[in-house]
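Quick one: the structure is below, questions incoming.
Removed: one protein chain of the complex. Kept in place: all other protein chains.
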Amino acid sequence: MKHWIRLNALALQRTVAAMVRHPLNHGLNLLVIAIAAAFPFGFYLLLSSVAAVTAQLPVEPQISVFLKPAAGSAEIGGIKELLAQDERVANARFVAKDEALKDLQAKVGSDDLLAGLTENPLPDAFLVTTRSDASAAALDALKTELAGRPGVDEVQLDSAWAQRLERLLALGRGLLEVIVVLLAVALALITGNAIRMQILTRRDEIEVAKLIGATDAFIRRPFMYAAAVQGLIGGLLACGIVVTALYWLNPAVTELASAYGQRFALHLPGPLEIGAVCLVTTLLNLVGAWLAVWRHLRRFF
Amino acid sequence: MKHWIRLNALALQRTVAAMVRHPLNHGLNLLVIAIAAAFPFGFYLLLSSVAAVTAQLPVEPQISVFLKPAAGSAEIGGIKELLAQDERVANARFVAKDEALKDLQAKVGSDDLLAGLTENPLPDAFLVTTRSDASAAALDALKTELAGRPGVDEVQLDSAWAQRLERLLALGRGLLEVIVVLLAVALALITGNAIRMQILTRRDEIEVAKLIGATDAFIRRPFMYAAAVQGLIGGLLACGIVVTALYWLNPAVTELASAYGQRFALHLPGPLEIGAVCLVTTLLNLVGAWLAVWRHLRRFF
Amino acid sequence: MIQFQQVSKRYPGGFDAVKNLSFEIQTGELVFLAGHSGAGKSTLLKLIAGIEKPSSGAVLVNNQNVSRLGRKALPYVRRHLGLIFQDHKILYDRSVYDNVRLPLDIVGFDGREVKRRVLAALDKVGLSGKEKLNPVALSGGEQQRLCIARAVVHRPAILLADEPTANLDRDYAHDILELFKSFHQVGVTLVISAHDETLMADYGRRILRLKHGEFTA
Partner (left out) sequence: MIQFQQVSKRYPGGFDAVKNLSFEIQTGELVFLAGHSGAGKSTLLKLIAGIEKPSSGAVLVNNQNVSRLGRKALPYVRRHLGLIFQDHKILYDRSVYDNVRLPLDIVGFDGREVKRRVLAALDKVGLSGKEKLNPVALSGGEQQRLCIARAVVHRPAILLADEPTANLDRDYAHDILELFKSFHQVGVTLVISAHDETLMADYGRRILRLKHGEFTA
């Protein structure tokens, strides 16, 4: 046991010594690993930031109930009561026409085109969010029912907005998957290459060690340590790159978002996420190293 | 001369033979290079597609002239004539109120909120694009002048939209720069590594060749060929990855854009762009190879 | 200690380097291996160390059939051997000292013991004072002595030396053979190949003479 610990301590010590001795080569390798890891990580953070914003937006099918300009408070109250009781309805909100105009202005982006309006042309309305488990037929029935109420001008079943958002997010997630797969492949290859290079520089040592009685484990050990250290530092560097990029991007993003009336900033990675990234890069490195050493050792008895 | 050609033909032939002999190692290297090159290229195409769309949008400061509902055709004609003559004006377009309503509907995304309108609340308007070299003071003078005309209700100087778009594009370009720099670094390192690895596997050959009278050029030649072939194939693979990704993404993007009332698809790369990518990867590879060989040869007399 | 039972070795090309050899070497024996270039001397030594596997027959070392041992077991057998390779197999990326300590690291000796043994081994072959040099800074003969130091540093029970005096002048060759004799005296089993029979004659031990893979009288 003591012996085993000594062997491991020696291997680790030599790994670090080798890194310090050839800082350029090792540094460059680390940089490549970090860059390859930074991309999927950064894109993941971007996507999760956007997803957090969109989570606040309605994703369930929505029904807009436009009231006649002449609709009185009794009629409005009646509709309100109906909606409050209906079990297909998750939530109903009354939007007065002044509020609706403000919303529209915000959406259009400025008061350019609406500035020419002399009076508010919009009607009062109810925005009804239905339960997400309600069937399409049930919603249609609800729509017909509401359209028949006095004071109601028109009823619109609107799920286009939600569908679009869903589609956008799905696209982003698909892209993330592609990027993650591509860069995971690249990362595995790069780390495997780095280890293969170390093996090449030490092939004579491996041969001699094998000939004079070294076990496979003894030969593998320093490479595994090198891979682990490389993966860990590479992962940390990747986080560093991402955080720097976010710091640099965030003011611009925030300013841009606020111009569109949104409060939005890209999430900085938390300790858990940083840990996960380092874990993944380390594991990938270890797998790459194990494979590279295995491929090389096969040649010797 | 004939001798020089023979030496080169031999080097090229051996390069290809080596690639065919170790297809896995070389294939993996090519894949890494291709992935590293595919990212900035793909992002560049994305950005240029978006830029092409935004180019159709007004980027010069715009003046909106809203007319009174009561404005007659004589007054409209007068304003039109004035605008046509004014040297600060690049282009003026009359937007009838029906057209404006359609625009607004397209912008909002569907007819949800506007469906409740019983009549078109928008005024007729002129959308005036000023020359981009007109000073802010000149534009203010123009605004005052227009506001004094009969039939004009309100004049708005609007450059916010343009500024926002500019900002968005600037952000994208900044991001592109970061990505390009990061991945160019990664690409140079990866290709340099690939060549360093080849040098390592052939270090004995280099030493012996040097000792028995090979010139530096003779030793460098096979590595340069290997780098060129590697860069070229890597670049082509990168284009392949990008084109595949675009083919895969485009239906979703088109559908998404059409949902927002836009016609938009990501550009596929043209032959010129593919050529440029291959050129860049090849040059990067050659530079990496040259440096790696130079670093190695320095050790020998 | 070492036993060959009708051992033949056919190399992939179809060449028979060793043909149907049977012999035994007792514990503590000193045996010379003589023969022309290409006679099969190195092949025979490699068979003992398990570096080559026999095509037929069995090679027993310490009553273990070396050719049947798996990846896991073979290293532990090799630790009882000291190997001097004909092509040296010196590592040029580390000092003389670190070359010699390699067998001790593999077994896992502790620091002080390593230092003591390495310096003692270098002293025995006449390389003390050169331990910090890189092996490229050694002359051919010095490199050969470095190999000998590496082979004996972990005090193996069996020493297999493939032409250990090829690059040495007569004086040094005799010094090295004296060194081998001293190992012999403390009970180490030695098999030494050489093409220079005059050296062997001086020591008058048992000589195995190979010719085209077979023993001659």
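Descriptive notes on the structure:
Note that the chains take the letters A, B and C in the order they are written out, and that residue 1 is the start of every chain.
By definition in this document, contacts are C-beta pairs under 8 Å (C-beta built on N, C-alpha and C of every residue); 3 or more make two chains touch, one makes a residue touch a chain.
This one's a predicted model, so the numbers in the text were calculated from it and none came from an experiment.
Judged over the whole assembly, touch between the missing chain and the shown ones holds for B, C. Annotation: of B:12, B:171, B:209 or B:283, B:209 touches the absent chain (contact as defined above).
Contacts to the hidden chain, counted on chain C, fall at residues 11-13, 15, 35-39, 41-42, 86-88, 133, 137, 139-143, 162-163, 166-172, 195-196. On the side of chain B, the interface with the absent chain consists of residues 3, 6-7, 10, 201-202, 204-205, 207-216, 218, 301, using the contact rule stated above.
The working rule: only the chains that are shown with their structure count from here on.
Taken together, the touching pairs link the chains end to end in a line with two free ends. Geometrically, the chain at the heart of the complex, using CA-atom means, is A.
Of all chains, the one whose CA centroid is most distant from that of chain A is C.
Per-chain CA centroids place chain B at a distance of 67 Å from chain C.
Mean C-alpha positions place chain A and chain C at a centre distance of 62 Å.
We define each chain's centre as the mean of its Cα atoms; on that basis chain A and chain B are separated by 24 Å. Shown for chain A are the residues that touch two or more other chains, namely 201. With touch defined as above, chain C holds no residue shared between interfaces to two or more other chains.
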